[in-house]
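Here's the structure we're looking at; comments come further down.
The other protein chains are all here in position, but one chain of the complex has been omitted.
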Amino acid sequence: MKIQTFSLGILLVIFWLLNSGHYTPMILSLGAVSIALVIMIARRMKVVDDESQPLHLAASIPAYYLWLLKELVLSNVDVVTRIWRGAGSISPAMATIRINQTNDMNRVIYANSITLTPGTVTTEVSRDSITVHALSSSSIDALNTGEMEARIRRLDR
Amino acid sequence: MTILTTYISWTFLVLGGFLCISGAVGLLRFPDFFTRMHAASVTDTLATALIILGLLLQTDAWMVQVKLVMVLVFVLLTSPTASHALAKAALHGGLKPQLKIARGSNKAGQQSEAEA
Partner (left out) sequence: MFTVAAAAVLVAMILALARAFAGPTLYDRILAVNVFGTKTVLLIAIVGFLMGRPEFLDIVMVYALMNFITVIGILRFFEYAAESESADETIKER
């Protein structure tokens, strides 16, 4: 909780400084007051924990983002080709995929990555499975190989 | 700014514009709500990213660049949440996805291809 409050504070200070662009004492003190207020409210709402500040993932997540970016570009190209080739080229499918992620954070990352990738949308998340709607059944097959899941499982280590 | 970055930025802007139109065409062409959602997510991810990167290369002011990156991060973080909420609400609202189809109309597609 302590370390998370600290990192939230650092984050807010950076955010404020980057957005403001006016560095007179008057404006700076107003900024300090507003940051203190935000931290106070966040603590009162009890949202300052390792769920909103996943510091333990900070080291491993950039590599995952790069991989996700590559997947994003590939699936974008796929969906755009299908759009221009018309409704005959799609084969919408829905499937429930078993997952064995150890914690909630991984489940959320997995579900959101699937949704962010064009061509697949998560419609339901439960403890041990997720339901996915896909533009073509090949996307479901790609998810079933479990590459994305394995990469997310490796984030914790 | 060198001539090379100018060309790269133009390429990004034009490609991003093309993807925007593609996504919107998909929104019109696809047969049911769930498939349209996939078309919409094209415009949310790569089209936005390309246009913002294109704009990013056009400016030297660091504050403008930082703000562009922030907009991109906001969009990339919020769009899957919105899509998921939408899909879940549609399913709970009793909308059934159409799972296999075989029909196509080409009118909307050709029109916009000429404009792009």
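Per-chain numbering from 1; labels A and B assigned in written order.
Definition applied: contacts are C-beta pairs under 8 Å (C-beta built on N, C-alpha and C of every residue); 3 or more make two chains touch, one makes a residue touch a chain.
The structure presented is a predicted model; accordingly, all values stated were derived computationally and were not measured.
Asks: Sort by label and list the shown chains the missing chain touches.
Replies: B
Asks: Name every residue on chain B in touch with the hidden partner chain.
Replies: Touch with the absent chain occurs at residues 9-10, 13-14, 16-18, 20-21, 23-25, 27-28, 33, 36-37, 40, 43-44, 47-48, 51-52, 54-55, 58-59, 61, 64, 67-68, 70-71, 74-75, 78-79, 81-82, 85-86, 89-90, 92-95, 108, 112, 115-116.
Here, only the chains that are shown with their structure count from here on.
Asks: So the centre of each chain is just the mean of its C-alpha atoms; given that, what is the distance between chain A and chain B in Å?
Replies: Distance between chain centres: 18 Å.
Asks: For the complex, give me every residue of chain A touching chain B.
Replies: The touching residues are 18-19, 21, 72-73, 76, 79-80, 82-84, 86-88, 90-94, 111-113, 115-124, 133-135.
Asks: Across the complex, what residues on chain B touch chain A?
Replies: Listed in rising order, the residues of chain B that touch chain A are 19, 22-23, 25-26, 29-32, 34-35, 37-39, 41-42, 45-46, 63, 66-67, 70, 76, 79-81, 83-84, 87-88, 91, 97-106, 109, 113.
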